[in-house]
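The full complex has more chains than appear here; those shown keep their coordinates.
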Amino acid sequence: MGAGYTDAAIEARLSSIAIDLNSDLGEGFGAWSMGDDESLLSVVTSANVACGYHAGDATIMRRTCENAVKNGVRIGAHVSYRDLAGFGRRTIDVAAGELISDIIYQIGALAACAQVAGGTVSYVKPHGALYNRIVWDQDQAAAVVQAVRLYDPGLAVLGLPGSQFLGLAQQAGLQAVPEGFVDRAYDDEGRLVSRRQPGSVIHDAARVTAQAVRLATDGSVISVTGSTVRPAPRSLCLHGDTPGAAELARQVRASLRQAGVRLRAFV
Amino acid sequence: MGAGYTDAAIEARLSSIAIDLNSDLGEGFGAWSMGDDESLLSVVTSANVACGYHAGDATIMRRTCENAVKNGVRIGAHVSYRDLAGFGRRTIDVAAGELISDIIYQIGALAACAQVAGGTVSYVKPHGALYNRIVWDQDQAAAVVQAVRLYDPGLAVLGLPGSQFLGLAQQAGLQAVPEGFVDRAYDDEGRLVSRRQPGSVIHDAARVTAQAVRLATDGSVISVTGSTVRPAPRSLCLHGDTPGAAELARQVRASLRQAGVRLRAFV
């Protein structure tokens, strides 16, 4: 590789032989269902399983773990603020000490479900408003990191490249895994364009699969202004809760394999 | 020992050198508190810790586990129907499969809190309406037993002597521990007199401590008609949620020690 490559680019390229695909699963609750879990489990390598705080109940968690194990898919704890009515999408100013406890509780509940299903929890991914908050909020980011460390420092964490969360996780000795988004527009700093902006979500299948392949093979993405930025993700996040999402996820998977990318869980 | 002793009496007497004292702890929720946990933790040898379904939240569960560990008190999962509004005191016709999942979820959540506090969950005790239901309901009793077996067959279970629950637990190879009540009247079959009957709860301290000593040393209790019945408990349940309860618990402990009974967790 030439002199023009940054370390991050080289690292991304070297790891480009393989990438993880993750998706949110088990997001029903009681009589309500959401998403097409069955289809997604045949596509992804890592399942972010809701733990009962934003979605998921004990029965759904067990079933999701069983299906993940059957499909050889890694199980991650998709931890959230305690907010079923808001699906974890509303920021809550929870005190750090309570957040630590809430995260530990959720991981433990899922760990029991995973264990009974013959699996294990391999990583932790914050959900929704918590995910977004700990991009910049040091207190809450540190609380999530501390919860994982206290419970099991062998767990990986999945989050946004450049976030406070991943930074603190790395400092704490956790395996901190940055993820990329195949259907979201990036700005020139490598941040996601806010969903409130037009064009923030990419619906065109060809553009989505192209972005997936570029992120996986080169670690880079073309920003909304046309620049090349390098989030260097080790996992790509696929959504499953909109019509056609599962089909698009399949296309992403197919495109990646066609480009010679191996699909492999990061843990 | 003379010919007049039944096997149960002999067994009770042999084990009378030691008995466990258990109490419900961690039954606050959010801003609400209940009971005098601090006092009880200096009295009992086993703590039935609420797991968030009838009481307890993640922060209270962690704190209760920390205090149990500090006091050398065993931690048990006080599992319940999902009913915060009813404090787990209302029977719910939950399907067996869902009940299994609910129990696994609760044990796992508490196990994480216990682990982080340097402890471990040693046993499972059903709470409130669930406790009473599985005295006779085979389906729900079998569901709780199955949940414990699936999660960890090394866990003990604590319940009512003669209940379907303890019977099925024993058949399943679990350590099934019968408990006695120091302040409840018993009928001639060794069952508790319903709380709706007058005289079902004993308030007189002298009678309570006498019943505690007899249950611990002889395995027996004098029924409401004056007969001697033998529940042969290996643990005595102390309540802490009424005024004066903690003081009464202390008196029970003192009376037991004075009678030469060692206080020792059953696991």
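Couple of notes before you dig in:
By letter and in written order, the chains are A and B; residue numbering begins at 1 in each of them.
Note that in this section a contact is a pair of C-beta atoms (placed from the backbone, for glycine too) under 8 Å apart; a residue touches a chain by one contact, two chains touch by 3 or more.
Worth saying up front: this structure is predicted, and the values here are computed from it rather than measured.
Because every chain is the same sequence, the assembly can be counted simply: 2 are drawn, and the full complex in the file has 4 copies.
Note that in this section only the chains that are shown with their structure count from here on.
When chain A is laid over chain B using CA atoms, the rotation angle comes to 180 degrees (nearest 5).
With each centre defined as the average position of its C-alpha atoms, the distance from chain A to chain B rounds to 42 Å.
Of all residues in chain A, those touching chain B in their complex are 52, 57-59, 61-62, 97-98, 101-102, 104-113, 115-116, 150-151.
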